[in-house]
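This is the structure I want to talk about, given as structure tokens.
Apart from one protein chain that is not included, each protein chain of the complex appears where it belongs.
When the chains are written out, they are named A, B, C and D in that same order, and each has its own residue count from 1.
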Amino acid sequence: MISSVIFILLSIVMLVTAVISLYFRDLLASVVSYSVMSLVLTVMFFHLDAPDVAIAEAGIGAALTVCIFVIAIKLTRRREE
Amino acid sequence: MTDFFLYVTVVLLIFFGMVALIYKRNLIKIVIALNIIEAGINLLFIALAYRPNGTAPIFTLAPALGELKMVLPTPQALILTNIVIGFGTTALMLTLAILTYQNNHTLDIRKLRGVENND
Amino acid sequence: MFTVEKIFTQNTGIIWYPLLLVAIFLLLICILWIWGRYYFRNDYNKNTAQVKPFNSGNLDEINYPIRSGNLYWGFKKALESYFTFIESLHKGDLNDYMVWLFLSIGVVLLLVSGGLL
Amino acid sequence: MRLASFLSLVLIAAFLFVGILRLHPVGEPLGNPDVFKDRGDAITDIKNVDTMDDYYLRNGQTETGSNNLVASVVFDYRAFDTLGEATVLFIVVSSISMLFFTMIKRKGPETSGVSRIGEFPGGVSRVITFGSFLLYILIITFGIYLVVHGHLSPGGGFQGGAVMASATALLLISSLMTRNVQKTKKIFSFFESLGLTLFIGIGFVGIGVSFLSNFLANGNPLLFGKAIAFGPNPGYLVSAGTLPLLSLAIGMEVFFGLSIILVTMYHAAKDE
Partner (left out) sequence: MTDHIPVLIIALPLLTAFILPIVGMINTRLRNILVFLVIAAVNLMLISLVQRVSIGGEVLHYVVGAADPLQVIREGLDFPIRIVLKIDGFSLFMALISGVITFVVFLFSLSYIKEGERKNYYQLLMLLIFVGMLGMEFTNDLFNFFVFLEILSIASAALVAYRTDRKHPPYAGYKYMLVSAIATSFLLMGIALCYAQYGSFNIDYIHGMMKYTLLDKMALVFMLVPLAMKAGAIPMHMWVPDTYSEAPAPISALLKTASMASLYGLFRLSFSLFGNPLEGGGMNYHTLGWIIIVMGVLSMFVGVTMALVQNDVKRLMAYHAVSQTGYMLLGVGVGIAVHAQADGGSAFKLFGRVAMMGGIFHMMNHAFYKGLLFLTSGVMARRFGTRDLNRMVGLAHRDTFTTVAFVIGALAIAGIPPLNGFSSKILLYESVYQFSPLLSIIAIFVSVLTLASFMKVFYSAFMGPERKDMIIDATPVSKGMILGMSILCVLVVGFGLFPDLVVGTIVEPAIESLVTIL
């Protein structure tokens, strides 16, 4: 089944990016990794027949959340101490 | 197979986020962890709504009635709500983290600890 | 409608009626006042040195009462081990909040469900 | 203590996993097999429903006049939740304005970018400004399309508003925001309040029937009241009653609300 393979691949990518975004000490890198996770989540929503949620996640989760994260990191400091 | 991996993903996302809540000490990192937990919960709801070989719950371009099978609309509607709520939570927490940094010059929980006791 | 007896009379047999209590309290004050008029000392005068307490020693310390941090010092000293333990849990550490939440969820989950199987 | 908590988390995860797998595999009909009997999945008739979702799938289209069932749930069946969610966004916008108030005031009413398109702003080339201006128009158009066609195709107030707000982010990073920030925020805040008031106002108008009721659907053919038949069909733009209006109100609120958040935070982050 092709769809199974897609799901498994997306799942693995999501888990890896989630771990990376939690593990990295450089906050900017982890935010970028989080945005990749969010994008993969969008694709996953689309494959799970939820186009409405996919659009909302792409707009809010992947774009705007990352935007305010970057602003917050600029206002504070980039590295975790 | 699909369901197994989907549910493993959901549980592991929630698990990773919560482990980070225990071990991570940076205020912004905690917000990221919360976002990952929320992503897991969103995926859980959408996975509950899913049916194989179904279509999105939109009639405009759906196949004919006979073989019509749709995924459930309610969890999708709730997740729409939850995404916006999650964004609001994130924005407010980041704002508070920025202000904390400006007043205390650190984002580390250990250095902020006990800060209330000596006013 | 609930009557007073039904609520406040348990097996302990107490009948508690607040208005009655207030009345008894007022009555006691009246009695004390009347009694005091005749039997307490009458040679108390305002605006004399009688009013002021007799102080000896450093006046500054008397003008400033015992600080609240020093109140119940003996209590704290007697239970020192308890207080050092309990205050170590109240450091205001965010990770600790989460630790205790997850711990209690885990424990309650085990207790309520009676195990995974 | 941390280790014990970690073990407790492992326990919670195990419980979740075993519990969810015990419930039903992905794709089976929703519900506890003890509670609901299995039934044919194909949607053919509009009777014989046994869960809430079944009811929406079979009757949602004809009752609300909306082809997009997610939109019909969001703006009709569970519109009260949507009102609460819009309130959450409103709270966040207000509190961010409140919390950054002193900080923004300290920085003064400077503009957040250059004065007009075409001038060469500091460090940003003309190609970028012009390109992002084009993109801005495209994104806004797409967002408006999403908002307006919310009841026919994937989209609706939230999605359209979010997409349009990402256009605001583009405007900010390409230094195209020309106005004074305080003034911009005031205008945005006015429109945000207007969107919310529109939403709850439609709810109050419906109080002749009940609060937030879809009193326009399946009535007149002019004001979004065209009825549609059950089954796959292209649908009409003028159907679905109050649903497009609510979608528009939410789209307005989400767009201006998210834009205020972005503008405020961006302005706070700008160098003196």
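Simple rule for what comes next: contacts are C-beta pairs under 8 Å (C-beta built on N, C-alpha and C of every residue); 3 or more make two chains touch, one makes a residue touch a chain.
Here the structure is a predicted model, which means the values were calculated and not measured.
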{"item": "Displayed partners of the chain not shown (whole complex)", "value": "B, C, D"}
{"item": "Interface residues of subunit D (partner: the chain not displayed)", "value": "15-16, 18-20, 22-24, 30-32, 34-36, 47, 49, 51-56, 76-81, 83-85, 87-88, 90-92, 94-95, 97-99, 101-103, 186, 189-190, 193, 196-197, 200-201, 203-204, 206-207, 209-214"}
{"item": "In subunit C, positions touching the absent partner", "value": "1-4, 7-8, 10-12, 14, 16, 18-19, 21-22, 63-69, 71-72, 75-76, 79, 82-83, 86-87, 89-90, 92, 94, 96-98, 100-101, 103-105, 108-109, 111-114"}
{"item": "Chain not shown, touching residues in subunit B", "value": "14, 21, 27, 30, 34, 37-38, 41, 44-45, 48, 74-75, 78, 81-82, 85, 88-89, 92-93, 96-97, 99-100, 103-104, 112, 115-117, 119"}
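Note that only the chains that are shown with their structure count from here on.
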{"item": "Selected interface, B-C versus A-B, where C-beta contact pairs are more numerous", "value": "A-B"}
{"item": "Most centrally placed chain - per-chain CA mean versus overall CA mean", "value": "B"}
{"item": "Between subunit C and subunit B, distance of the C-alpha-averaged centres to the nearest whole Å", "value": "45"}
{"item": "Averaged-CA centre spacing for the pair subunit D and subunit A, given as whole angstrom", "value": "20"}
{"item": "Centroid distance [mean C-alpha coordinates] between subunit D and subunit B, Å", "value": "16"}
{"item": "Residue numbers of subunit B (touch at least two other chains)", "value": "2, 6, 8, 12, 18, 22-25, 47, 49-50, 56-58, 76, 80, 83-84, 87, 91, 94-95, 98, 102"}
{"item": "Residues of subunit C touching at least two other chains", "value": "95, 98-99, 102"}
{"item": "Every chain pair in contact, whichever chains are involved", "value": "A-B, A-D, B-C, B-D, C-D"}
{"item": "Subunit B residues within the subunit A interface of the complex", "value": "1-2, 5-6, 8-9, 12-13, 16-17, 20, 24-26, 28-29, 31-33, 35-36, 39, 42-43, 46-47, 49-50, 54-58, 71, 76, 79-80, 83-84, 87, 90-91, 94-95, 97-98, 101-102, 106-108"}
{"item": "Subunit D partner contacts - residues on subunit B that touch it in the complex", "value": "2-4, 6-8, 10-12, 14-15, 18-19, 22-23, 44, 47-52, 56-70, 72-74, 76-78, 80-81, 83-85, 87-89, 91-92, 94-96, 98-99, 102"}
{"item": "Residue numbers on subunit C that touch subunit B, as the complex places them", "value": "91-95, 98-99, 102"}
